[in-house]
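Just below is one structure, and these are the notes that go with it.
Note that one protein chain is taken out, while the other chains of the complex remain in position.
Every chain is named by a letter (A and B) in the order it is written, and numbering of its residues begins at 1.
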Amino acid sequence: MIRKNIKYYALAALVIITVAVALCLRLWGGTETTYETSFFAMDTYMSVKGTGTDAQGAVEAVRDAIIGLDGDLSVTNSKSLVYELNENGSCTADSDMEYLIDKSLYAGELTDGAFNICIYPIMREWGFTTGEFKVPEASVLSALCSNLASSEVTSNTQDKSVHLSEGTMIDFGGIAKGYATKVAVDILNGKYIKSALINLGGNVYALGKKPDGSLWNVAVKSPDDSMKYLGILSISDKAVITSGGYERYFEEGGVTYHHIIDPSTGYPADSGAKSVTVVSSDPTLADALSTAIFVMGRDKATTLWRENSSLFDFIYYDNSGNLYITEGIKDEFSSEISFEIIEK
Amino acid sequence: MSSHQKSASRLLKNDIVLLAILVVVALILFPIVSHSKKPGAYALVELDGDEYATLSLDTDTTLTVTTDQGTNTIVVHNHEVSVESANCPDLICVNHAPISLTGEVIVCLPHKLVITIKSDNPAKESEGSIDAIAE
Partner (left out) sequence: MLLQNNGNKKTPAILVAQSGVLIALALVFSYVEHIIPIPIPVPGVKLGLANLVTLTGLFFLNPLQVFIILVSRILLAGFMFGNLSTIIYSLAGGIISFLLMYGATKLKAFSPLGISLLGGVFHNLAQLAVASLILKSTTLLAYLPVLMLSGITAGALIGIVSKTVSAYVNRRIIPD
């Protein structure tokens, strides 16, 4: 019976092999897919969307890395390296910390101290690190500020050791999301993702172009009306990071205190800025600069930009409702509100 | 099986009657369900039965709809709507001719996406073209 039907079995085998080969070819063919995931980390909602042959693998790797970073960079996590550094005044840096300290010191230098990771004791005094807000005594703040002025972070590139001067404590909170974005971009690039949108709680990075080849459209939220935008940026391979006093604040005695503290006074920055957005290909720097420019105000920011216009551009919206953008993004930016272009 | 051959002519007659009935029904249905040929004002994008976005036909825009089902890139160009790319298995939405008249539809069954041309103006415009909001 079997001998008689051998050609039918052969036929069956042939057909099955053909289908199997077709299936394999389809899987190997590497169709591009888009995968998006949302998660909660660093006290905010994050979403990552990528398109590529292994979009899911890449996007999930990003998610895992950012959730890992959240623990590693937390000043309140007793197992983190930052905690160890703040407790002991010294530690041996890992690659994350090495990069972060390097960038922080660079940003501090660039902004003449408007960005300072050593501001942690002042932030803690205001309760911005815990949510138990209070207005500190002026004498306490002035003491902390004079200590901050003499704070020093020294890192040794040879043995990777980091030392803090007496009474100094640091917090990477001001650039953690920017750094997380950088890590995400590195992972996505390493997994050959050519198109992705990273949105870490409003800190946006547009990687490559949209799958259809057009630029990503990133709107900048208006601080006056959460349903409106200051404008739309059409960009590629750029981080868009916004700082505004409206993000986190509390009221006491009829006064609103927001979370962007001016390191020179110890009080919430009062430079006239309402919302500052920095556009840069370096997300870590963009994160630091958006805070710093909010503290510095428009005039100092303009000087800083004129000296470093290849590094970044910014969008500045002040308390009187005036909108300014730097020349480098004039072709990328569109808005229904009139705006002034800051030229070189 | 031999009964098939014996009464082949009778069966064929039945076949032809059936064919005629089906064709007539289809032809009667045509004018009933076909849409008016007026130019539309905006495209309504529905996902799984819910409104997802509205796109004005007056502005050229590109909207990428990504769900756990997959992605469709909808393009408005010269008052016409088409699906430029998608990762659905059949790609019928991508091969569909651009639509612009009221009532015309592009459907992506695998992704549960329906794009319908509507006549009156939508409340929100260009909202769909924003990919992310920096805040």
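Couple of notes before you dig in:
The rule we apply is simple: contacts are C-beta pairs under 8 Å (C-beta built on N, C-alpha and C of every residue); 3 or more make two chains touch, one makes a residue touch a chain.
From a predicted model like this one, the values you see are computed outputs, not experimental measurements.
Residues of chain B in contact with the chain left out of this view: 1-4, 8, 11-12, 14-15, 18-19, 22-23, 25-27, 29-30, 33-35, 46, 48-49, 69-70, 88-93, 95-97, 103, 105, 107-112, 114, 116.
We take it that only the chains that are shown with their structure count from here on.
Separating the CA-averaged centres of chain A and chain B is a span of 40 Å.
Within the complex formed with chain A, the residues of chain B that make contact are 62, 64, 66, 70-71, 73, 75, 84-85, 87, 129-135.
Only residues 31-34, 36, 49, 51, 197, 199, 202-204, 206, 210-212, 214, 216-221, 229, 232-233, 240-242, 244, 247, 277 of chain A touch chain B when the two sit together in their complex.
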